[in-house]
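Below is one structure; the comments refer to it alone.
Missing here is one protein chain; the remaining ones are kept as they sit in the complex.
Here is subunit A:
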Amino acid sequence: MNAFKAIPDTGSQAEQQAWAELNLQAERLKPLHIAELFRADSQRFSGFSVSHGPLLLDFSKQRLDSLALDKLFALADACDLKGWTEKLFSTQAVNNTEDRAAMHWALRTPVDDVQYESCRDVLEGVQEQLDKMADMVDKIHSGQWRGMTGEPITDVVNIGVGGSDLGPLMVSRALNDFTLKRSRSLGIHFASSMDGSQMAQLLKQLRPQNTLFIVSSKSFSTVDTLYNANTALAWLERSLGKCAGLLHCHFIGVSSKPDKMSEWGIHRENQLQIWDWVGGRYSLWSCIGLPIALRIGMKGFRRLLAGAHLMDNHFRNAPWQSNIPVLMALIGVWNTNCLGINAQAILPYDGRLEKLPAYLEQLEMESNGKSVNRDGELVQLHTCPVLWGEVGPNAQHAFYQLLHQGTEVVTCDFIAPALRYHEPTHSEDSLELVRQHELALANCLAQSRLLALGEAALEGEGELPHYKRYRGNQPSSTLLMKELSPFSLGAMLAAYEHKVFAQAVIWGINPFDQWGVEMGKKIATETLGVIRKEEQPEFPLDSSTLGLIDFINAQ
């Protein structure tokens, strides 16, 4: 078991020093209420907010002051965040357990960017695949991608799980307003769950003649995905017959393993490649993002990449004081390690971002849910907190009760666009809808204010009965964008990616592997044999598992 310490006894002298000083700051600030911080500094917002490109980060409702912030910057320096950032933006194997680079930034870097002269060949390879994807998108949008019977494709199903599902799903939902006119009638669907739940539903409503499947899997060996793909293939074969052209007409593959795609039957022309240096949860920028491009067009997709590239440059070059991802990371470290807060809620005040919480749950918890450092030792500090979330206005009717009056300390990320419904597509109903958006914004600001200040936010309420009281002091950050667009969304997602990386540097862990999800897969294979009564377990099963299998098989 990990022995958690306030000041770790691993790491450099400078790191230990930085932690020691941070703890002093924490002791000083812990008794203070956020309301007092605001009272002490009437200009608190201007000192504790930064903006870059389309984004504004307000962290004035966090429980820290400039002294603590300075010590956090010192910690970043002590951990050599600068050096690690340079390693990330290179071809070095920052993913040490798998001996791979993590070059998702290269997926959105223009070929002619002079900062990356040395990896020009990588960037050209990326563009080559994007161009291939653009051709496919064009063919589908123009109604010229044909099924077996010659009918045009009207529906596309993305089969993938994890990074091959959450990213494309979240972004294509979020940017639905940017749907291309010519792709408006194109149905885009997602099937991920291994039990076939979505598949069963989709196969009922779709016509095989008009349906194209994208099989998206970095390793092309993910069981969940291959089972769903096999179900799709069998469904097509039942109505269209088994023949050579079927796979060519109805399947596209996206993977880093061309051989495995070919082996499964994906036609060479229909293979889109990614590389082993793209982590699954960092892959929506690659051809894994095909469903996004099908929704918003290649031009929109390239705007998404441009937004992320803007954030890459910002993260790499901006000083800590104005560096959005770094500030997000250090605030997280402060909350987790100095204030002992182990829960974080993601609260978008825009229904289009409904899948963002699930996406960030994977990005943060799969990346930083680690307890062994890069040297293979147990960490002595808490790492990634538990993340969860929901569209804010809906969550207000669900778990906000706990945020306001429960016993747990929770930190929140409020996320919202300033403008909405001003695009020409909305012109007809815009007035009423703009008012609805204003209402959502008002709720967003009111909730974060009440969480921070407590009933002090409402002066003149008088003495309240104990069950009506709000103690406040729940810290939060608010991330506003000018509007939700491909560009701003790209910038925001890249900011979270770099936040996660920066935290991993501070914690000394590798954010790019996910060994914790491997063993379960292996045991499941063995258990499957037992449920199907085809195999005996290698070792005797525990009584719980046996009891459950007995119940299942008795039905």
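The rule is simple: a contact is a pair of C-beta atoms (placed from the backbone, for glycine too) under 8 Å apart; a residue touches a chain by one contact, two chains touch by 3 or more; residues count from 1.
Convention: contacts and distances are computed from a predicted model.
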Report summary line: Record lookup, UniProt, unshown chain, options "Glutamyl-tRNA(Gln) amidotransferase subunit A", "UDP-glucose 6-dehydrogenase", "MarR family transcriptional regulator" or "assimilatory sulfite reductase (ferredoxin)" -> protein name "UDP-glucose 6-dehydrogenase"
Query raised in the report: Just one of A:Gly150, A:Pro319, A:Gly376 or A:Pro465 touches the chain that is missing; which is it?
Result: A:Gly150
Query raised in the report: Of A:Ala40, A:Leu67, A:Cys243 or A:Ile531, which sits in contact with the chain we cannot see?
Result: A:Cys243
Report task. Over the whole complex, note the residues of subunit A touching the chain we left out. Result -> 139, 142, 144, 146, 148-152, 243-245, 248-249
